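Up next is chain A:
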Amino acid sequence: MKKNWTKFVVVALSCMMAFMLAACGGGGSSDAGEAGPVLLGNTGPLTGPAAIYGNAVKNGGQLAVDEINAANPDGIQLAWQAEDDEADGEKAVNAYNKLMDDGMKVFIGSTTSGSCVAASEKAFEDRVFELTPSASQVAVTEGKDNVFQLCFSDPNQGVAAADWVVANMADAKVGVIYNNASDYSAGIFDKFKAEYEASGKQLVAVEAFSDDANTDFQAQINAMKNAGADFVFLPIYYTPASNILIQADKIGYAPTFFGVDGMDGILTLEGFDTKLAEGVMLLTPFIATAEDEATQNFVAAYKEAYGEEPNQFAADAYDCVYAVYGAMNAAGLDASASHEEICEALIAQFAGDYVASGVTGAEMEWNEAGEVNKTPNAMVIENGVYVPVQ
Partner candidate 1 sequence: MADKKDSREVIRDIDISDSGHAYENRQEIYYNDNVGGRAVFVDSKEQYDPDEPYNDEVFIPEKDRDKAPILQVKNLGIDFGGLTAVDNFNLTLGRTEIGGLIGPNGAGKTTIFNMLTKVYEPTRGEIFFDGKSTKGMTTVDINKAGMARTFQNIRLFDKLTVEENIKVALHHTTNYGLIDGMLHTPKYRHEEFRIRKEAMKYLKIFGMTKTADYRAGSLPYGAQRRLEIMRALATKPKLLLLDEPAAGMNPSETSELMDTIKEIRDRFQIAVFLIEHDMSLVMGICEGIVVLNYGRVIAKGWPEEIQSNPKVIEAYLGKSRGKMEEEEEKEKADIEKALKKGRLESAASGKPDRKAGE
Partner candidate 2 sequence: MAERILKNISSRGLKNAVKGNEYRKEASISYGILIGGYILFQILTAAGLIGHNLQGQFVPICVYISLAVSLNLVVGISGELSLGHAGFMAVGAFSGILMSRILGQSMSFEPAIIIISMLFGALIASIAGFIIGIPILGLRGDYLAIVTLAFGEIIRNFMNVLYFGFDGNGRLRFAFNHTIDGVENNDRIITGAIGATGTKTMATFTWGLILCLFTVFIVLNLKNSKQGRAIMSIRDNRIAGESIGLDVRKYKLMAFVVSAALAGMAGCLFGLNYSTLVPIKFNFNTSVLILVFVVLGGVGNIWGGIIAAALLTVLPETFRQFADYRMLTYAIVLILVMICTYNPAIKSRLSGFWAKVNPFKNKNKSGGKGKGKRKKSRKEAV
């Protein structure tokens, strides 16, 4: 018995050493003139509570790379690698560095904002072109000429939401429930509040919660009800939002709920009665049920590959790959270009007149600050599907 133990220890320890050596030894293999496929790297939360976003990006990117490689056997071949960053800045830098060790040429951003800011700092230092599918914070692109966003930045989303409410719901008594421990939620709320109040109106109630307490919303809902809010803005992800819907329904409180892109996914949430989401509105660039051809093709292909309906994150990643690929072709790059060369060429494209089209927007343009310009759609859930607001 004891002998077995010892063997086990020895094996375990030697395995550890082997992995460490492997990790150390990865340094020599990076880029410089190799004409293999161009490696696109991504970091995102593949494990943990936000894994659904990370995996969606991973799958969406992979799908686009596979399609491009299959469609253009003679063009630039792409490779796709997604590393886990647990939605943590420190791990994101580690994951980013790992990708650099593996010869990454273009960084398809980190999936979540917090980690993306940390990683994009490195990308800026290393001169690796970065296009993030879903990191929406301003700080992601701020001061970094080679970092671009495919999604709306938080302020733009908050501003867009506020503008939309002011324009379309002029008489509404607006309340907000947001997650003050989430940079995403707090970021949107921040801008929403500023923009909304700039129009001379006041929010009737603002309630916050944190990730540690995202199941019981009685207090927040009652506060909304007592303040007489008939329009509740929820700049939060769909999981806590579903709890709010359930608990509001229980006490018979039925205002119009208005979400942001993080609300997308509520209809596919397991165990959630989608009837409760009837009438919920949201601003989103992507809807899987949209009628246009590009979206339908993407949804069909994604379903076939991964057996589920793509959400917005998958669509963002899918568009990112196509946008980068298109820009590389437009810049006349070939597969042997170094990441620095690719970086400078793509900056010129993205900051210039380059226009990409994809499933999250027909005509996407970027400014020099790295922000995207595309039109958000206001959607309302009717009979369990998204329908554009009339």
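Methods note: contacts are C-beta pairs under 8 Å (C-beta built on N, C-alpha and C of every residue); 3 or more make two chains touch, one makes a residue touch a chain; residues count from 1.
The candidates came about this way: all candidates are chains of the complex that A comes from, given by their letters.
Bear in mind that the values here come from a model prediction, so they are computed numbers and not experimental data.
Every candidate listed (1 or 2) is part of this complex; the one in touch with chain A, counting any copy, is 2. Residues 2, 5-6, 8-9, 12, 16, 19-20, 22-28, 30, 46-47, 83-84, 86, 88-91, 93-98, 100-101, 113-114, 117-118, 120-122, 137, 139, 142-143, 179-183, 185-187, 189-190, 193-194, 210-212 of chain A are the ones that touch candidate 2 when the two sit in their complex.
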